[in-house]
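Next up is a structure, given as structure tokens.
Note that one protein chain is taken out, while the other chains of the complex remain in position.
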Amino acid sequence: MGIRAISRRAACVLVVALLSCGVPSQDAPSGGNSTVTIAGSTSVMPFSEKLAEHFKIEQPRITVDVQAGGSSAGIQACINKTVDIGMSSRDLKGDELVLRAITICHDGIALIVHPRNPLKDISLEKIRDIYSGRIKNWKELGWKDRNIDCVTREEGSGTRGAFEELVMGKTEIHDSIMVQDSNGSVREVVATDPYAIGYISLGVVDSRVRALSVGGVAATRKNIQAKKYGIVRPFLYLTSGEPSASARLFIDFVLSKEGQRILKKEGLIPVNE
Amino acid sequence: MRINPRYIDKIMRGSLTAQALFTVGILVLIVVVIFIKGFSHVSMEFIFSNPEDMGRLGGIFPSIAGTIFLGLLSIAFATPLGVGTAIFLTEYTRESFFTRIIRFGVESLAGIPSIIYGLFGFIFFVIKLKMGWSLLSGTLTVAIMVLPTIIRTSEEAIKAVPNNLKMVSFSLGATKWETVTRVILPSAAPGVLTGIMLSIGRAVSETAAVIFTMGSSLRLPTSIMDSGRTMAVHFYILAREGISMEKAYATALVLVCSILVINIVAYYLMNRMIARYS
Partner (left out) sequence: MNKKFIDKENIIKFVLALFALSSLLFLFVIFVFILSEGLPLFYKAGVTNIVFGMKWAPTKASFGIFPMIISSFMVTFGALVVGAPLALACATYLSEYAGRKMKIFLKPSLELLAGIPSVVYGFLGVVYIVPIIREHLGGAGFSILSTSLVLGIMILPTITSISFDALMSVPAAYREGSLAMGATKWQTIYRVVLPAARSGILASFILGMGRAVGETMAVIMVAGNALKIPTSLLDPLRTLTSNIALELAYATGDHRRALFSTGVVLLVIIMSLNLVANFWVKARVSK
């Protein structure tokens, strides 16, 4: 038998072997490992990852597999039952309401600038003016004569949706504004460009950028809980009907004191307080 | 003649040399920068441990595994198809309308940009065929992507096999298929392997098509339906989100080194093939 035939058989065997170990083990209750798949919003994802890391310590047999994809994709995947839990950083609407939504925490949206930027506070109206293109230069806000490098998220992003709803209202975000496709990349742009401004999840703010206070109210967890800082949206875990046993365990963990403590440490606002 | 042509000749020679050095220099500089910035962060631990804190700490073992799995599996799918096509086109038919159409198909596949493969793979494999973000979706997509390369290089390799070898085989009473498997393919093997290696290199460095089909899970993929990252995807995410510059450079270094090694092996094989027949 020629080399070709042998190697072809080997390839077939390899493929079959891989396929057969590829039956995902959903919910083998006792004596087996199971996987919980969770996908959706890129805003929620890093926190789900963190929770999954800690959850693994408590329940080593359950692997939580976290994917990105975006709020809308996560919602779709949940409806199609291709994942156990969907993540969303915006409220459900329309026919998405068939899903069960569990609020795991709240998240503020912070307006961020570079640490070198002298601006400390901004009004909602000024934010609208910047993002609608009416104010284009930092000198109109009391700084240098330099164009404002404004950054927004992409269309379809949960964070952008929340920003448009809570801040922009009827005003549209202008065409000339740069777009990045995740919280991290917006933060990255603002952290490296002194003349940039953007909005990200409050839980993603770190020492390389500064969150502006809006209308005199600082973007802190306290102010959000006191309902003083209004740019807030819920982080949702979505399930299609009853979640599987492992998924239920994970959700319970997230809602437990331990899970909420982890979220709080990350800068999010726990549900129970 | 206003300016002495010999003078121009000297100037142009210098200019061209400078530009050539500049061109090669830029590309070498890229590799050097990656090397310098990444070297101190690459270690045995980095290669073999899991990422922590979204990749800020820890290593990239799952990504390396994901890369290897994707590379090998997509080759496993594409090679039989590709080599079979090449054999068919060279040995089993004459040039005709039929073969021209097939070549058209191959050339067209080669020309499709990777984001279209990503778009197609995402909606077709991941969503419509319900494979989800998985090694399988990624493999199928990447396999189609590298198919043209394997077909092209295999064809070249098979065509380069001297005719007398084939004639001798036939004169000894071998059938066509026996000739193909026992004479032609073994001779063409280095060239075919070159194509395979180049395709692995392509699969490994692809990002757009992979991120939308294989997903971006940080877990080690243990089955074909698992999602995972390749090094290229992991690097992209680290870099884009500003998670960790050091880890980004380190990942880039491992990635670039792997690709360089793969390409060097491919060249070695190709030279062996050339040496055999010249």
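Chains: A and B, in written order; residue numbering restarts at 1 for each.
Methods note: a residue touches a chain if its C-beta (ideal position, glycine included) is under 8 Å from a C-beta of that chain, and two chains touch if they have at least 3 such contacts.
Worth saying up front: this structure is predicted, and the values here are computed from it rather than measured.
Enquirer: Thinking of the whole complex, not just what is shown, which of B:Ile36, B:Leu57, B:Val168 or B:Ile264 touches the missing chain?
Expert: With B:Ile36, B:Leu57, B:Val168 or B:Ile264 as choices, the missing chain is touched by B:Ile264.
Enquirer: In the complete assembly, which of B:Val42, B:Leu70, B:Leu136 or B:Ile151 touches the absent chain?
Expert: B:Ile151
Enquirer: In the whole complex, what residues of subunit B lie against the chain that is missing from view?
Expert: Here the touching residues of subunit B are 5-6, 8-9, 12-13, 15-17, 19-20, 22-24, 26-28, 30-31, 33-34, 80-81, 84-85, 87-89, 92-93, 101-102, 105-109, 111-120, 122-124, 144, 147-148, 151, 175-177, 201-202, 204-208, 212, 232, 235-236, 239-240, 248, 252, 255-256, 259-260, 262-264, 267.
Enquirer: What residue numbers in subunit A mark contact with the hidden partner chain?
Expert: 42, 68-73, 76, 147, 149, 154-157, 172, 174-181, 189, 192-193, 195-196
Rule of thumb we're sticking to: only the chains that are shown with their structure count from here on.
Enquirer: If you average the CA atoms of subunit A and of subunit B, how far apart do the two points sit, in angstrom?
Expert: 33
Enquirer: Which residues of subunit A touch subunit B once you look at their complex with the stated criterion?
Expert: Residue positions touching the partner: 2-5, 8, 11, 14-15, 18-19, 21-24, 37, 39, 46, 49-50, 53, 63, 65-69, 76-77, 80, 82-83, 181-185, 187-188, 191, 208.
Enquirer: Given the complex with subunit A, which residues does subunit B contribute to the contact?
Expert: Within the complex, subunit B contacts subunit A at residues 52-54, 73, 76-77, 79-80, 83, 127, 130, 132-133, 136, 178, 180-182, 185-186, 189, 215-219, 222-227, 240-243.
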